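Before I ask anything, let me first share the structure, which is written out below as structure tokens.
A single protein chain has been omitted from the complex, and every remaining protein chain is retained in its original position.
Chains here go by letter, A, B and C, matching the order in which they are written, and residues are numbered from 1 within each.
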Amino acid sequence: MKKDVKKVVLAYSGGLDTSIILKWLQDEYKCEVVTFTADIGQGEELEPARKKAISLGIKPENIFIEDLKEEFVKDYVFPMFRANAIYEGEYLLGTSIARPLIAKRQAEIAAMVGADGVSHGATGKGNDQVRFEMGYLSMNSDLVIIAPWREWDLNSREKLLAYAEKNGISIEKKPGKSPYSMDANLLHISYEGLVLENPAAEPEEDMWRWTVSPEKAPDQSEVIEITYEKGDPVALNGVKLSPATMLTKLNELGCKHGIGRTDIVENRFVGMKSRGCYETPGGTIMLRAHRAIESITLDREAAHFKDEIMPRYAKTIYNGFWFSPEREMMQAAIDKSQEGVNGTVKLKLYKGNVSVIGRDSKTNNLFNEAFCTFEEDEVYNQKDAEGFIKLNALRFIISGKNRKKQGKA
Amino acid sequence: MKKDVKKVVLAYSGGLDTSIILKWLQDEYKCEVVTFTADIGQGEELEPARKKAISLGIKPENIFIEDLKEEFVKDYVFPMFRANAIYEGEYLLGTSIARPLIAKRQAEIAAMVGADGVSHGATGKGNDQVRFEMGYLSMNSDLVIIAPWREWDLNSREKLLAYAEKNGISIEKKPGKSPYSMDANLLHISYEGLVLENPAAEPEEDMWRWTVSPEKAPDQSEVIEITYEKGDPVALNGVKLSPATMLTKLNELGCKHGIGRTDIVENRFVGMKSRGCYETPGGTIMLRAHRAIESITLDREAAHFKDEIMPRYAKTIYNGFWFSPEREMMQAAIDKSQEGVNGTVKLKLYKGNVSVIGRDSKTNNLFNEAFCTFEEDEVYNQKDAEGFIKLNALRFIISGKNRKKQGKA
Amino acid sequence: MKKDVKKVVLAYSGGLDTSIILKWLQDEYKCEVVTFTADIGQGEELEPARKKAISLGIKPENIFIEDLKEEFVKDYVFPMFRANAIYEGEYLLGTSIARPLIAKRQAEIAAMVGADGVSHGATGKGNDQVRFEMGYLSMNSDLVIIAPWREWDLNSREKLLAYAEKNGISIEKKPGKSPYSMDANLLHISYEGLVLENPAAEPEEDMWRWTVSPEKAPDQSEVIEITYEKGDPVALNGVKLSPATMLTKLNELGCKHGIGRTDIVENRFVGMKSRGCYETPGGTIMLRAHRAIESITLDREAAHFKDEIMPRYAKTIYNGFWFSPEREMMQAAIDKSQEGVNGTVKLKLYKGNVSVIGRDSKTNNLFNEAFCTFEEDEVYNQKDAEGFIKLNALRFIISGKNRKKQGKA
Partner (left out) sequence: MKKDVKKVVLAYSGGLDTSIILKWLQDEYKCEVVTFTADIGQGEELEPARKKAISLGIKPENIFIEDLKEEFVKDYVFPMFRANAIYEGEYLLGTSIARPLIAKRQAEIAAMVGADGVSHGATGKGNDQVRFEMGYLSMNSDLVIIAPWREWDLNSREKLLAYAEKNGISIEKKPGKSPYSMDANLLHISYEGLVLENPAAEPEEDMWRWTVSPEKAPDQSEVIEITYEKGDPVALNGVKLSPATMLTKLNELGCKHGIGRTDIVENRFVGMKSRGCYETPGGTIMLRAHRAIESITLDREAAHFKDEIMPRYAKTIYNGFWFSPEREMMQAAIDKSQEGVNGTVKLKLYKGNVSVIGRDSKTNNLFNEAFCTFEEDEVYNQKDAEGFIKLNALRFIISGKNRKKQGKA
């Protein structure tokens, strides 16, 4: 029972799979197809996508190619890093954070061109389908969503290739193309499939596309300084940089020094465990640096509250609920805490390690040398600690006395 | 106004500071002093402490020297690592976790020898005073606590040395002794003071006593395999090891490969920020390994609940509340979750990096290859995802329709 | 595409809807049907269900009628009340807590009789379908589940009645039968549908079936005393009672005094808001009484930790995840806290009000009169409060000094 749809905006990469989808949409839904290709830093030429789209019969005015890198880093990546977000202790949410932006823009283009449908190339087993569709429905709950992987019967590589061949879609692989299922943007690149489907097995070294291995990284460490304003990195080694440029530069540094590889088994929202390998070079540096600048500028209880809601915040993003009221509530709390997170962090990069070696804040330094010395001072009176401890222990003292009364001590 | 006390059990290291305290207790309180020196893996000979105590007039039957290493790792370190506990995103709680055990044993000795008081050498500015005293009062709420650093006027290094000299306490430093304020046990060694009091400054390389630097670590990586039972590591490379031996071996491996250095500014319970450097070589390996074995054996929501209560659990230990009802409640929940955390983890150690390269479980593997392939399967029906997404999105659809009705979409 | 199933255990009430399902299963699936009717205190005769089943062709050995009241209260209701569980601030989870038990028993019967399928009469719009099916799948993940309301085309009252008539199923209503959609068990009775679908409208007085209105309740208040052991009520006015008897008696008292009516709009797990009216007379008394006995016997931080995880615990039950690892983890924590929750509570019942007028514990009273008097005492030294406050305020003092330094104070 096909849905009724006239014009569909497709998230289009220009690759084989979304080209097949493009064709399939035309054939099965008899609908007009609008392609949307976003540059979010995946590191691929986008003009070939235009050519390919035209070759598949898409009208030039129906081809949208946009550079979203600055918006991506400024409005998605940076807010997320203010929270020190990590999913399940390991994953920096590189794919999760990019989907909402693409979905939002796709829905906006649908409104502009008068489309009544949207489509994406995510499979029916993963998280991305959820992230895309939550994004669409948050923007416009009337959009018809077409998820070909859940609908068609092209459910094997062989059938796909046969379909492509039959429809004149070129299936030649670029030389050197990875055999893994991959996703990339300015924050990270991910790998799934093949040997990774056995969590006991190590991936081969040449799977990793961005970073050098720690073993091959320079023998010489490198020290960098990042400047923070309201919790966001704004300058590198004293040079002001736009958000996307900042992340690009940090990626270069991380890649050079073998920083940011992770190999994990994670829990998908749709219910199964899945193995993924990730490279998040700049993000790994930012996470450490942000915690370091917070360590001298952020109030203790503000920091602890952030830590306590962080797992929920990370899960919310992982599961695809970026545009939800609960994410906005948590963001409001987090952003409130970042007003005083200003200063600089010095880091040493060396063969996979990111070490904090200094942090400073001219304006918001809550670290007070005077409090830590072993000599007298007038601000902190050691005798105060006795009362502090006694009242904190009072509940134990009372229950202890009760146990004694009961002869149970 | 001195407290009335007859017999005091002192946590005694044999070093200068606690020797001064020993003398000061005898002089100021006119009380009998019992010394308690615990081996929790700090890596120092303890027999000199006995000699020193005798030289200060302590009766042989009042000198207690005990090896608590196995109890320490089995009943304190391992339960804590089941929780993946980290304080403020960075600190593995190496000092925090040792204090309760010492305090508990001190209170038990007090009961054995009929002492009415206990004393420790922690200053009035730190967390350790709280941890000791919470431990004492949890065990026996009637104990008189003497915290000399909060009471005496020996509040400068000069006065202390003068007092020692006057009382014939040897003040000669061991050659090569560190100028930093340090604490060590089988889980970690910590450094405070001196240059560290400026959080913008990097400590000199020779401060670190346990690990080699990543730079000086071997150029050859090393692969190890850890076996887990109910969330605890029980074998290394297939060889069963007792808890303390396990941690000792992991420390050796970590030290050799430059693993486990941290340099942080943390928030003390008593209210100020403080800079500390830590080496936790074996603990750093265990944290990563434990998360890895959990990643294939632990249910998703169990894992997420653990992550959500972890910051509170870590804070509870950091603040000194190990023996509290709330820690026991959280431990009960955590331990419940670990029944199925059984299997092996393979890790690669290289110049400061601990990389997971494989995890397996013969008995509790919840990772199912079949679910991840891109081919058909009978367990997971991709079409189910549509209903899953639709109902998860229903609240957005409804609020979207309401916004449209209001002309606000 | 019908599922292949040979023998199905149906949760059977004996009413019209499940009788239609029974027939429909026989016709559509050509399968043997086993009926399971549980007495969980819904207050209806069960033998008519047997007769009805036989009249529909069920073999006597395929009819299971069981009294689960004691198990229901002891292993489901009481553990839940230890947590002071309330969903969304108002709902005492009366329906949610009964479904897992029925589902579990249904799966056990399936194992006993060699059935490969299970079926229930919950609609496709509610929470109960989730609760039933989570229960089934937690017990036996291979069971085929048949949810007729999601499958058939009898999707209107008219079609249902026509189907019944065609198949000779009696559709005569019992005189006085409520027109509302209802569910009842020993913990509560619920109402949905009709006027309740307009949340601005008040239900008519005669909708309520169990309690008298506060207006019609006795003008004379009644004082009762409940005795608690390990967090569970074990005696009423000094008389020991089994769990089910206890709840029955408390229901009688609550009904008599107009206690426990609630009228709410709640958020269903499947995504929409829904209006429900509930009567939970005994449960409303128990909630208040349990908090009262905890108030003098439970440690502060244990109580606060319970309060902080309670909303999640309640949601877990509401959504149908009783048999989940996360519920078991939370339960382990909660049960740990209840070891000392022993004592008695005196309550006054009057026209809808449950007022605590006294609590006492011979063994675990942590309330200490001496601490509260305004006279001197030796346990609590008021001067200790100064140090306590100062160190708690230290972070404000430091940030205040920093603001002044910055000229921002």
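FYI, contacts are C-beta pairs under 8 Å (C-beta built on N, C-alpha and C of every residue); 3 or more make two chains touch, one makes a residue touch a chain.
None of the values given here were measured: they were computed from a predicted structure.
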Among the options C:43, C:57, C:124 or C:179, the absent chain makes contact with C:124
Cross-chain touch to the chain not pictured, restricted to C:35, C:62, C:84 or C:211, is C:84
It is residues of chain C that touch the chain not shown, namely 84, 88-90, 123-125, 129-130, 133-134, 137-138, 140-142, 147, 149-150, 155-157, 181, 192-193, 197-202, 214-215, 221, 261, 263-267, 270-275, 291-292, 295-296, 300, 303-304, 307-308, 310-312, 315, 323-324, 346, 350-353, 355-360, 366-369, 371-376, 380, 382-386, 388-389, 392-393, 396-398, 400-401, 404, 409
Tell me, which residues in chain A touch the chain that this view leaves out? 267, 270-272, 299, 301-302, 304-306, 309, 312, 321, 324-326, 328-330, 332-337, 391-395, 398
Interface with the undisplayed chain - residues on chain B: 299-301, 363-366, 368, 371, 379-381, 383-388, 390-392, 394-395, 397-399, 401-402, 406
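By our rule, only the chains that are shown with their structure count from here on.
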Chain copies touching (chain A, chain B) - same or different residues, decided at half shared: same
Distance in whole angstrom between the CA centres of chain B and chain C is 41
Listed in rising order, chain C residues that touch 2 or more other chains are 299, 301, 391-392, 394-395, 398
